[in-house]
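One protein chain omitted, others in place.
Going in written order, the chains are labelled A and B, and every chain counts its residues from 1.
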Amino acid sequence: MAAYVIRRLWQMVPTLFGVVLLVFVLFKFFGGDPAEILGGLNATPQQVDAIREQLGLNKPWWVQLGIFLKQIATFDWGKSWATNESVANLFATRLPATLTVMTPILLLDTLLAIPVALGVAYVRGSLTDRALTIATTVALSISFLVYVIIGQYVFGFQLGWFPVQGWSDSTWTNLVTYVPLPLLLAVAVGVSPQIRLYRSFFLDELGQDYVRTARAKGLGEGPVLFKHVLRNAMIPILTNVGLALPGIFVGSFLIEVFFSIPGLGREVLLAVNRSDYPVIQAVTVYLAVLTMLINLATDLLYKVVDPRVTLK
Amino acid sequence: MNNAGPVPALERSEGVWHAAWRRFKGDRLGMVSMAIVLAFLLLIAAAAVGLVAKHWQQEVGVPNAPPTLMGPAPPEATGAIEQPKGPNVDISDIDPLAPKYKEWAERAKQYQTADTVKAETLPLGGDRLGRDVLSKVVKGSQISVFVGVLAAVVATLIGTLLGALAGFFGGKVGDFLEWLYNVFTAIPDILLIFAFAAVFGRGIGTVVVILGLVGWTSLYRQVRAEFIKHRTREYVRAAEAIGASTTSRMFRHILPNVSHVILVRMSLMVVGFIKSEVILSYLGLGVPVDQVSWGTMLADAQGELILGYWWQLAAATAFMATFLIAFSLAADAWRDALDPKLRGIE
Partner (left out) sequence: MAGLLSIQDLKVAFRMGQRNGVVQRAEAVGRGAVGVSFDVAENQTVALVGESGSGKSVTAMSIVNLLPDNAERSGRVLWRGQDLLQADRPTLRALRGREIACVFQDPMSSLNPVFSVGEQLIEPLVTHLGLKPRAALARAEQLLVEVGIPEPTRRLKAYPHELSGGQQQRVMIAMALACEPKLLIADEPTTALDVTIQRQIIELLAKLRASHGLSVLFISHDLALVGEIADQVVVMRQGTVREQGSAAQIFNDPKDAYTRALLACRPSLAEHNPARLMVIDDHIAGRSAHGAAHAKNPDAPVLLEVKALAKSFWLKEGLFGKREFKAVRDVNFRLRRGHTLGVVGESGSGKTTMGLTLLRLHEPTEGEVLFDGRNLLTLRDAERQAMRRRIQIVFQNPYASLNPRFTIGQTLVEPMTIHGIGGDLTEREQRARELLGKVGLDDRAFGKYPHEFSGGQRQRIAIARCLTLNPEVLVLDEAVSALDVSVQAQVLNLLRDLQDELGLAYIFISHDLAVVRFISDEVLVMKDGEVVEQASAETILRAPQQEYTRKLIGAVPRGWTPAAV
């Protein structure tokens, strides 16, 4: 096991280097001149040159790459070009908000989707299947934007059940007051593709030989589905959740923008609009690291869920 | 060898696509959906060449003109200030411009102004500048669908080529491509899109490139898996045994057997990319300011809704939903027709 973890960590290095390279090349060769951006519209050429000197932009590119790598290793990203806030601080303050919103969404999505998908698989009538397919297709064809716009308007503005926007400093208040509306909207949209996906997992398993054996032993449809099929289907479900996990850190930036939640997603969006390169670069690289670590954790979890997996 | 009698004509039996088409024809929902999609494509083609919705930018209506069915908006209350009655006070003795009025009136008569009469109502309503929502939504359909489809094509080409190379050759080539895949998938999609958008800016071409560069990974995975599966299949081994070249084996033999997988994934991509474009345009990262897409319309719509003007939101949503539903259902029907095993037994 330890050998496996070490090997995986070792294999992450080239990937991480690739990500760094990608971000570096992207911003260096395709992005605007940082000196000009920082200088602002009214900067004189001398001022721009001074900034350029300061940022070390006149040095050869491999030196700059080296500086970039050093920054990553020491977690020193300097300051946001727009707000002058240290990027590290940015992470620390924005991340909790994102997690407060996204974690319940992910949890509720999965916990709702599994029973519903199981139920649909249990019934397995062609009519319910068809109805479900069409219902999910319709639900998915309407942009999430529309749901939020209308949802905010109806539930917040007209009916006044939830606040239209806002955030507070207390996690509890957030969870109780500000999270429900975004949670409701996000789950309403996100749950239908999950149901469809999980249903296909369950149906795949139902077609396997071991299900026939279970029936031949005299087990009823209940134990067949809830014990045998579910246990096997947990494997692809786990993969799916593992893939979705890194996404929650950037959060649904849309939700954060609409509901004025000071999370990481909204921060990144603001940074994009303001050409605030340090923020975008930092978030990208660190999230890449996080994604790789989550993948490793998922793979390790596989061993628990699927006995056939040998980690070498 | 032939038996006695005339040489029988070469019987061409149906291949996979013909059989699928025959099965597809029997699926009524699929046929209807396909018809809707084709109708949309025709409309889009007409918009592209300028037959319809050419003048969507013109402000032909009063601001926020309601849809024709609803009737014109009631005149606004002008507020608390009352219009004073009685004739205007003559101030020509202290007015410094007074002598000039006559001259200007003479000069003005020489100019012809085409005073467009702004319509009180428009078929689907007007936006806040008085532009015709119907024209906007048709033109927007063209842009949004075009971007979605083109991005899907780009992503499909990249994903298929790289997936084929990685799956067929394995070894060093496969390792390098896996590394590339890992790099691109280590960064969450939205973030990658944002990073590209920050750097490349706005524009239709840019959006296509961004979505294509971010979206190739899922197809790559699938194509690679399929090529790995097929490269040890006997018919490919047999092709190698008779001396077929590597490219022949990859693209003449294996690719046609994988094409249905690719097409299914591509149709999913079209839907996904259209939705992505809408969101990007809404956020101001997508199509440029002088273009209209479903996303820009939704961006307008949010502010309008509070004021009670719902028609732009309705139009954009209706067109988008109709197209995506029809497209998804048609794609589902094609997938079922191509693989009868997947079809539920009735």
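Simple rule for what comes next: a contact is a pair of C-beta atoms (placed from the backbone, for glycine too) under 8 Å apart; a residue touches a chain by one contact, two chains touch by 3 or more.
Predicted, not measured: the structure shown is a model, and the values here were computed from it.
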Request  = Would you mind spotting which of A:R94, A:R196 or A:H228 touches the chain that isn't drawn?
outcome  = A:H228
Key: Sole contact to the chain not displayed, among B:I91, B:A105 or B:A241   = B:A241
Key: Sites on chain B contacted by the missing partner chain, in the whole complex   = 1-2, 8, 10-16, 26, 233-235, 237-245, 253, 256-257, 343, 345-346
Note = Those residues of chain A that touch the unshown chain are 3, 6-7, 124, 208-210, 212-220, 223, 228, 231-232, 235, 305-308, 312
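Everything that follows uses one rule, which is that only the chains that are shown with their structure count from here on.
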Task = Between chain A and chain B, tell me the centre distance in angstrom, where each centre is the average of that chain's C-alpha atoms.
result = 25
Ask   = Residues of chain B touching chain A in their complex?
value = 179-180, 182-192, 194-200, 271, 275, 278-279, 282-285, 294-295, 298, 301-302, 305-306, 313, 317, 320-321, 323-325, 328-329, 332, 344-346
Query = So in the complex, which bits of chain A are touching chain B?
reply = 14-16, 18-19, 22-23, 26-27, 30-32, 126, 129, 133-134, 137-138, 140-146, 149-150, 153, 157, 246-247, 249-250, 253-254, 257, 265, 268-269, 271-273, 275, 277, 280, 283-284, 287-288, 291-292
